[in-house]
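There's a structure below that I have some questions on.
As you look at this complex, bear in mind that one protein chain is not there, while each of the others sits in place.
For reference, chains read A and B in written order, and residue numbers begin at 1 within each chain.
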Amino acid sequence: MKFSILVNEGPYTHQASDTAYQFVKAALAKGHEIYRVFFYHDGVNNGTRLTVPPQDDRNIVKRWSELAAQHKLDLVLCIAAAQRRGLMDKSEAKRNGKDADNIAPGFRISGLGQLIEAGIQADRLVVFGA
Amino acid sequence: MSEEHAGGTAKKFLYVNRKAPYGTIYGLESLEVVLIGAAFEQDVSLAFLGDGVYQLAKGQDTKGLEVKNFSPTFGALEDYDVTKLYVEEEALQARGLSAADLVVPVEVVDTRRMAEIMEDQDVILSF
Partner (left out) sequence: MMKTMLHTVNKSPFDNGTLQTCLKFVRQGSAVLLIEDGVYAAARDTAVSKQVQEALKSTPIYALRPDVEARGMQNRVMDGVRLVDYEGFVDLVTQHNAVQSWL
């Protein structure tokens, strides 16, 4: 089956990102396809390059980047939510006159239409939130 | 088991709102998805359960909070062909509200009917 995933919360504060990650890993292990993982609300904070979490615990952002690289996952941060919360890629930073960008590898910023499309194209959409 | 939608069969999308407005952003950002999603011509319904019914309350005046009042946006849904707004009867009653207290026309449904509607959906977006 093709799954689309929606992650509504940021790293660490809620378990949503962890549960979503474990679900995606399990789905891939079973031979399913992940059409897209879409991050909304504070979920966009999963895409920041600047986290330095404690060494003795999981690195949530890095984990997503690595999984994306390994399985060619499409990780999308909602542009509206990202703009509200200060997640920028290079072109967004330039477009909005910001002096920095902070997006982590494997993530891209795009519109809410990508979430709807993810729901249309997948066999199942699963939401992880708080 | 894969469902083919390449031919354009619209999927049933349900947006579930259970949270009050302003205390958190979920109501506002959920509505933003509805508006963008309207362009995709799917079979869209909105469900308001529990405190979610407060999002539709008349008379929201946010000047003192200095935050944007997003309740007028519900009035624009009709222009986007999003007309199926279901409100949980029990939730209204528990809060001393009736359909007349809401900013837009809605269909008030009992638990059984709401359950029917929800379980008939293809894609459920919760916020």
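Here, contacts are C-beta pairs under 8 Å (C-beta built on N, C-alpha and C of every residue); 3 or more make two chains touch, one makes a residue touch a chain.
Please read all numbers here as calculations on a predicted model, not as lab measurements.
K.L.:
Among the options B:L28, B:L49 or B:L92, which residue touches the chain absent from this view?
P.N.:
Going through B:L28, B:L49 or B:L92 one by one, B:L49 is the residue touching the chain not shown.
K.L.:
Looking at the full complex, which residue from A:Y35, A:W64, A:F107 or A:F128 touches the chain that isn't shown here?
P.N.:
Reading the full complex, the residue touching the unseen chain is A:F128.
K.L.:
Hey, which subunit A residues sit against the chain that's not shown?
P.N.:
1, 3, 8, 15-16, 19, 22-23, 25-27, 29-30, 32, 123-130
K.L.:
What residues on subunit B make contact with the chain left out of this view?
P.N.:
Against the left-out chain, subunit B lists 1, 16, 18, 49-50, 111, 114-116, 118-124, 126-127.
Convention: only the chains that are shown with their structure count from here on.
K.L.:
In angstrom, rounded to a whole number, how far apart do the mean CA points of subunit A and subunit B lie?
P.N.:
25
K.L.:
In the complex, go through subunit B and note every residue touching subunit A.
P.N.:
1-3, 5, 11, 13, 25-26, 29, 32-33, 36-37, 39-40, 42, 123-127
K.L.:
So in the complex, which bits of subunit A are touching subunit B?
P.N.:
So the residues of subunit A touching subunit B come out as 1-2, 6, 8, 40-41, 80-81, 111-113, 115-117, 119-121, 123, 125, 127, 129.
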